[in-house]
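Only a single protein chain was left out; the remaining protein chains are all shown in position.
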Amino acid sequence: MAAIPATAATSEAKRSRRAPLSWTLRIGLAGMALIFLAAIFAPLITRYSPTAIDPTVALQPPSVQHWFGTDDLGRDIYARVVYGARIDLQIGVIGVAIPFVLGTVIGLVSGFLGGWVDTAVGRVIDVVMAFPFFVLAIAIVAMLGPGLASLYTAIALVSWVTYARIVRGEVLSVRERPFVLAATGLGFGRLRILLRHLLPNVLSAAIIFAMSDFMLDILVGASLGFFGLGVRPPTAEWGVMISEGNNFIITDPWLVFFPGLAIVVVGFFMSLVGDGVADRLRRVDDR
Amino acid sequence: MARYIGRRLIQLIPILFGVSLITFLLVRLIPGDPAISMLGSRATPDLVARIHRQFGLNLPIWEQYLHYMNGVFHANFGISIFYEQAVWPLVVSRVPLTLELLAYSAVMALAIAIPLASLAAVRRGGVVDHGIRLSATTALGIPSFWLGILLILLLGVRVRIFPVAGEGSGVIGRIYYLTLPALTAGLAIAPILLRTLRSSLIEVLRAEYVSTARAVGLPRRTVFRSYILRNSIMPCLTVLNVNIGWLIGTVIVVEDIFALPGLGSLLVSSISTRDYSIIQLATLLFALLVIATNLGTDILYGVIDPRISLARRPA
Partner (left out) sequence: MIQSQHSRCRRAPVILASLFVVVAMVLAACSSSGSPSTSSAPAAGTPVHGGTLVFARHADIFTFDPYNTQDDESIFTEMQIYDRLVALSPDGKSVVPELATSWSAAPNGLTADFHLRPGVKFSDGTPLTVSDVVFSLTRAINQQGSWGFLFSPVKRVVALNSSTVQFQMSTAFAPLLAALATFAASIYSESNFKKWGSKEGNHPLGTGPFALQSWAPGTSVVLVRNKYYWQPGKPYLNKVEFTNVSNDNSRVLQLESGTADIIDNTAPNQIAQVKARGDQTESVLGSAVGWVTLNEHIPPLNQANVRLALAYALDRATIAKTVYFGLAEPALSVIPNGTFYYNPNTDPITFNMAKAKALLAKSTVPHGFTLNVMIASGDTASLDQTEIWAADLAKIGIKLNVTSLEQTTAQQRYNTAQYTAWVSEWTNDTPDPDEMMGVGLVYLPQDALHTYFNDPQIAALVTQARQELNTTQRAALYTQIQTLYNTQDPYIYTVDIPRLYASAPTVHGFMPNSQGDYELQNVWIGG
């Protein structure tokens, strides 16, 4: 007999889930899908190899032969950007996923439980955040050797605190809100409050940051390239292309412009996806 | 409140202690030491040993650490192996410039982000909103060293509005000289602030107390100022605080481009040369800065949002 309120709530929730995807989400997902496909089918859409050098055509501006121009060794920049997507999408996904999960869980639990757990976690976060990234990054490369694995480790060890802090901050402000206090008053279990009521609200802030983080990870790769972190040469990767093109910014700007453009395009679609997902989460919680 | 602050200040000590211990060990784990960096190919075992002896690097690590901590308690933070001078004056002289640059950059970032985020939130879903978000994403994707060079080229060389290097003197001079560097760093951070601020502004706009306030007939501006902006400041502060690491990283790059003798450029060069004492002190000071920012933000939380009672909070 208590089915009536339950049915109303359930059908409303179902209606939300069945609601059509917003245009934001659609465009974002479509764009990302296109980029993933381009990366997978790279050999089909490029004419040159990304690593074949040809010094006789070095530093040519964009032309019909080379859509994005050539770099200082005569490599086709368009091919390098397309093949580079393979590595950079990987960096973005892995570099965000691990810290996201780790940080969200820690932040959620820490903020909700409070007490000494929160204090301890807070202090660990303080120490990690206080550390200048360069110092840590070099130490990790030195101990693990150069390559992508080191890059992921360095990012993971530092990035999780950002998510933990965001989520913890959100939890602190949300847990005093009426609907949470009401749920506690109604006797809902702590885990249930955590998962059903807190999580959707705090996730949107974390997801929004994750979209920026995707781009930031790739950019971090660019600056850490100076310290030997990242892919083994001559593999193409946008961050490394940007740092290697540093000397040519003024004289041959296309070396840095096109990988930079690629990062921006990916970032744009990711932000649309993020906003779309965040909107959906807000709608579900809006009763 | 005072007790809370006092408690947090006391907790500063173990954190700084932890940071200094970790840094001390970490730099000694990195391959290559100052003797190698100094001597390059001329590093014969004899010469390396001599330099090690001269700076106590031949002692076991725990003994080195004891010497170091002993020095710290006497306000002696060691000698720079390369400059052969006391480290404290060398490092501390660089701090004010970096602090000024950080503050100026944060102000720039907020000055860009707040108006644009408000506009985007109020005109949500429209062309303006999408345009602002697209610009923000684009700005985020531009590496700061590229942006810095571009700004120097356009505003310092082709059109001579701003100086291209140096830090200027006097208050007005300093502001003038640091404008391009602060703009570069501010533009790097603003997109992140903008996204978060816009998102929380949207949430607040739809919140119940806002519709209540409107229904009751409060003027739009009051509603905006007293309710909307106030409740959105907190996420803004969170994001600024959370991204202090990123801001510091950007400021380091900016110091390099604009040839500013701040703490960041000193840290980077001392890592390459493995000048242990400088690395240790500079890292400690950056850590102190981050912790101070965290503390400041937490205090502001308590001030702005009375629902968060700092007295009740386990610190």
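Structure notes:
Order as written gives the chain letters A and B; numbering starts at 1 within each chain.
Everything below uses one rule, namely that contacts are C-beta pairs under 8 Å (C-beta built on N, C-alpha and C of every residue); 3 or more make two chains touch, one makes a residue touch a chain.
Since the structure is predicted, the reported quantities are computational estimates derived from the model, not experimental observations.
One of B:P31, B:P96 or B:G296 touches the chain omitted from the figure, and that residue is B:P31. Only one residue in the set B:G71, B:G131 or B:G156 touches the chain that does not appear here, and it is B:G156. Which of B:M1, B:A165 or B:A292 touches the hidden chain is settled by the complete complex: it is B:A165. The set of subunit A residues touching the chain not shown comprises 52-53, 55, 58-59, 72-74, 138, 141-142, 146, 225-228, 232-234, 244, 246-252. Mapped onto subunit B, the interface with the missing chain covers residues 30-33, 36-44, 47, 50, 82-85, 90, 94, 145, 149, 152-153, 156-158, 160, 163-166, 256-259, 261, 265-266, 269, 272-274.
By definition in this document, only the chains that are shown with their structure count from here on.
In terms of their C-alpha centroids, the spacing between subunit A and subunit B amounts to 21 Å.
Within the complex formed with subunit B, the residues of subunit A that make contact are 114-116, 118-119, 123, 126-127, 129-136, 138-139, 142-143, 158, 162, 165-166, 169, 172-173, 176, 204-205, 208-209, 211-212, 215-216, 219, 222-223, 242, 246, 249-250, 256, 260-261, 263-264, 267-268, 271, 275, 278, 282, 286. Residues of subunit B that touch subunit A in their complex: 11, 14-15, 18-19, 22-23, 26-27, 29-31, 133-134, 137-138, 140-143, 145-146, 149, 153, 191-192, 195-196, 199-200, 203, 206, 234-235, 238-239, 241-246, 248-249, 252-253, 267-268, 271, 279, 282-283, 286-288, 290-291, 294, 305, 307-308, 313-315.
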